[in-house]
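One chain of protein is taken out of this complex; the other chains stay put.
Up next, chain A:
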Amino acid sequence: MPVAASAIYFLNLRGDVLINRLYRDDVGGNMVDAFRTHIMQTKELGTCPVRQIGGCSFFYMRISNVYIVIVVSNNANVACAFKFVVEAVALFRSYFGGAFDEDAIRNNFVLIYELLDEIMDFGYPQNLSPEILKLYITQEGVRSPFSSKPSDRPVPNATLQVTGAVGWRREGLVYKKNEVFLDIVESVNLLMSSKGSVLRCDVTGKILMKCFLSGMPDLKLGLNDKIGLEKEAQLKSRPAKSGKSIELDDVTFHQCVNLTRFNSEKTVSFVPPDGEFELMKYRITEGVNLPFKVLPTIKELGRSRIEVNVKVKSVFGAKMFALGVVVKIPVPKQTAKTNFTVTSGRAKYNASIDSLVWKIRKFPGQTESTLSAEVELISTTTEKKSWTRPPIQMEFQVPMFTASGLRVRFLKVWEKSGYNTVEWVRYITKAGSYEIRC
């Protein structure tokens, strides 16, 4: 059954109800008590996001200082429920201007009730697109399109747009200057063994789009992916252009993309929502260009001393540079004293995360930097167990670099009025979970 929820609760960390909405009659109104006593106040919290208590099942997620709890009594669609929560939070954020926490909920509780009534009916998710909902669920009650004057008609055919085939874009948009911004954001995930061999490595990328386009434009996006290029060559019956092409492991698209067409023609064509949205996500495991190599050597000298030596090499183009590079090198809990020398950036010992934190604001390409440190430990007599070494973690951003090698080849905009569009493309690669065991 695609039912996603019988009731939804928003609780603060103490377990007080901030908002609750019962959609179905099959769960009692006091089920939240069961959640509090059996999950929140026990060690259970955080061990499993789906739990059964009595005849009811609970799905919960924590977002900032709020628990969102869904209660069901039937064989509900869990995937649907969690996705609904994620989308609903995104929707609330877009209404509250970004923040989603206890205060934001209390300050907007009337609005949230109104939205909850609209986005789910009898446990079935309805349209959650902020673009459309903002047409008729406005922030200020007084600006409600249904004010007292009968002449004051609601936004024309709001209801048609909610239910329409293009349920994410409203009609009649006009911009003086038609612009599209494309951001290609990649995060590189790496797990490297202490010996320097890559255990797993992949790139998850997303293409974020910001559209300021008039009317109902049709867009077509071309990337340098192998399958797309081959298909194109096949359709135009000419050999594929030589040049670097990459192989995408998987792609997922925003609901505006015509999937059937993608499946048959391998082209990404869509009518975009207005404003900012995530057009697509992709994943690549082959041929990843790792921006950094990390070479750690950690030696335990006797029981009370550790020698740490970490060399970081940037392997992207010499003209580029990375920003906000942070290397976290774990040290044992009983660390007493640390001494370092670094060739660039600054390092310090952070006791709350038991790590040496080495920060380099700007890291040029094709260079290397080293940290060497000596760590003294409080000598313990009883502790015989060796220190379990967590991995070294790294954060960074490299603008104008894609670890996958993905490039946008073209973005075509077609609208019946035939205006010209300006397109902007940016690339950036960030660290996802970039871990090196040591």
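General observations
Everything that follows uses one rule, which is that a contact is a pair of C-beta atoms (placed from the backbone, for glycine too) under 8 Å apart; a residue touches a chain by one contact, two chains touch by 3 or more; residues count from 1.
Here is the rule we use: contacts and distances are computed from a predicted model.
One chain of the assembly is not displayed; among "GPI transamidase component PIG-T", "LAME_0D09098g1_1", "Core domain-containing protein" or "Beta-adaptin-like protein", its UniProt protein name is "Beta-adaptin-like protein". Screening A:Lys210, A:Lys231, A:Arg283 or A:Lys311 against the full complex identifies A:Arg283 as the residue touching the chain left out. When the whole complex is considered, the residue among A:Gly55, A:Gly196 or A:Gly287 that touches the unshown chain is A:Gly55. For the chain missing from the display, the contacting residue among A:Met40, A:Val78, A:Leu173 or A:Val408 is A:Val78, taking the whole complex into account.
Panel shows chain A; residues 1-3, 16-20, 22-26, 28, 30, 33-34, 37-38, 46-57, 59, 61, 72-80, 82-84, 86, 96-97, 99, 103-104, 106-111, 113-114, 117, 121-122, 124-129, 136, 139-141, 144, 146-148, 154, 158-160, 162-165, 167, 189, 191, 193, 199-200, 202, 204, 249-255, 258-260, 262-263, 278, 280-281, 283, 384-386, 388-391, 393, 433, 435, 437 of it touch the chain omitted from the view.
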